[in-house]
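Here the complex is missing one protein chain, while the rest keep their positions.
And now, chain A:
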Amino acid sequence: MSLFRGRRILAGTMAFVVAAALAACGSKTSDSTSGTGVSADVSGDTVKVGLLNSLSGTMAISEVTVRDSIMLAVEEINAAGGVLGKKIVPVGEDGASDWPTFAEKAEKLISEDRVAAVFGCWTSASRKAVKPVFEKNKALLFYPVQYEGLEQSPYIFYTGATTNQQIVPGLDYLKAQGKKSVYLVGSDYVFPRTANKIIKAYAKANGMTVLGEDYAPLGSTEFGTIVNKVKSAKADAVFNTLNGDSNVAFFKEYTSAGLNATSMPVVSVSIAEEEVKGIGTQYLKDQLTAWNYYQTTPGGANAKFVAAYKAKYGADKPTSDPMEAAYVAVYLWKEMVTKAGSFDVEKVRAAAGGITYEAPEGLVTVDGPTQHIAKTARIGKVGADGLITEVWNSGQPIKPDPYLKSYPWATGLS
């Protein structure tokens, strides 16, 4: 009897689940039919933009600073009269360091809030999660972080560096310094693995040897063995694509093992001013970083940006490359809209190519076909004060090449 009752309950539950699933499918189909583009709501004297960053979870540490600099740009633009005479109203959402949440919140910003553009995402995983949402709805995302390249979406503008503007110049710098062998250390996810594929192809074509390649899971803080391996490999340099907290543990271990910038320099692509503060300058002294912007980058535009940021968020808050790229993204969107004379996504996209802006990092130009931006590569050295000073730059902005088509050694990468 009890078994029978159990079965009835089970059957009831199953029926409910099936019904729920059908309902979900139903709503999905209706979504995609209406998904030929939700136009932004610009009827009043305001225009909404979406801010999609992780304010909680493991990525909050980085993404909160990006949110802060987007807000700064929005306020500045509003104070100067807004865009096409309309004030920008920012609508913030928390991606919570969870990729499905990013997709869900992106859908909400586009369909419910009807924003004209969305600024945000940090990890490649979150970008990959929202990409189909923006493409389906024909809405715009401005992505402000350096990434692994090999991507191009008609509805995403990439204002951070792609590989030929960060990783390849970093390798060029090592080569120019006479480094013949490298050891690769990275976090275990798409960015470091793709970056290392590119580094290995570069090394093969340029007479460098890759002595080893090790990955640590995101969040891993035990680097005894990896540092042991690095040390016994006796490489000329280490190329570091670790992300987040792992960097702290890695550099502490590295220093304890007696390694330093003189005996074996490390080039990092995910350590900016904010991360230097969290790792400790005593562990990072004179180590190298590859970015497009530093707080110390000279120029009036940067002096203004740094002063405004510190005035708003505190004198002890450093500015970093992703923050600058996010700040620039808002201004670039404003320039695009102004040139297009409309908030319409297709018109904005058509107007984008060739737009230039005197950014804190120097002059940047939007590349129409790839929707990336041309920017100057800068190699920096961590100083005792925790700031990074430039030791080399590419001299002029590098044209973005996300698929590395102009590099013969990169054929076959995808």
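Quick notes
Everything that follows uses one rule, which is that contacts are C-beta pairs under 8 Å (C-beta built on N, C-alpha and C of every residue); 3 or more make two chains touch, one makes a residue touch a chain; residues count from 1.
What we mean here is this: contacts and distances are computed from a predicted model.
Candidate names were "Response regulator transcription factor", "Urea ABC transporter membrane protein", "ABC-2 type transport system permease protein" or "DsrE family protein", and the UniProt protein name of the unshown chain is "Urea ABC transporter membrane protein". Residue in contact with the omitted chain (choice from A:70, A:216, A:306 or A:352): A:216. The hidden chain makes contact, of the residues A:115, A:235 or A:249, with A:249. Checked against the hidden chain, the listed residues A:224, A:298 or A:341 yield one contact partner: A:224.
Per the touch definition above, the residue from A:108, A:277 or A:339 contacting the chain not shown is A:277. Counting over the whole complex, chain A has residues 58, 60-61, 64-65, 188, 214-217, 219-222, 224-226, 228-229, 231-232, 245, 248-249, 252-253, 255-258, 274-275, 277-282 touching the chain that is not drawn.
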